[in-house]
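See below for the structure under consideration.
Only one protein chain is missing from this complex, and each of the others stays in its spot.
For subunit A:
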């Protein structure tokens, strides 16, 4: 998907392409260019949909200064994979996705898509999805993070995510008393 050509050559190619082509070119903070299906981008990202509708898409690569090339590659990869998967309208009529889709749970391919990411790549992708207003990608990535928390004690969760416990002992005691109804197993 990456269009990592020499600048002059790339521009030449784009001049040939008409404005109504079916992909858009996105530029990462470190200057790399990626092409993504216009239909999928507009469907999956409220921000890109707005830019496409408002004509603020730059044929030479729309600047996304907040997103690094690794995260943008994942975003584009996700959009293009989504474009090739079963259209969401048809999903709801099959009983399998009837069980998952409304509850925002990821499809099998979406699980695999995030499972292969490193810790940092996962969070880069959450930030990118958040920035681009990609509700479904946020579902998939946030679901993955919740899976990493599930069934773990507070200490284990702190360890996985490197969370620093900044409570004092007294504060923690106070919280546990205040929310005694939620700490039934202590």
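For this structure, a couple of remarks:
Heads up, the rule we're going with is that contacts are C-beta pairs under 8 Å (C-beta built on N, C-alpha and C of every residue); 3 or more make two chains touch, one makes a residue touch a chain; residues count from 1.
The working rule: contacts and distances are computed from a predicted model.
Missing chain, UniProt protein name, picked from "Glutamyl-tRNA(Gln) amidotransferase subunit C, mitochondrial", "Ribosomal RNA-processing protein 42", "COI1 F-box domain-containing protein" or "F-box domain-containing protein": "F-box domain-containing protein". Remark: the omitted chain is touched by one listed residue; of A:22, A:108 or A:166 this is A:166.
Residue-level contact of subunit A with the missing chain is found at 29-30, 66-68, 70, 92-93, 95, 98, 102-104, 117-121, 123, 126-127, 130-131, 138-139, 142-143, 145-147, 149-150, 154, 157-158, 160-167, 172, 175-176, 179, 181-184.
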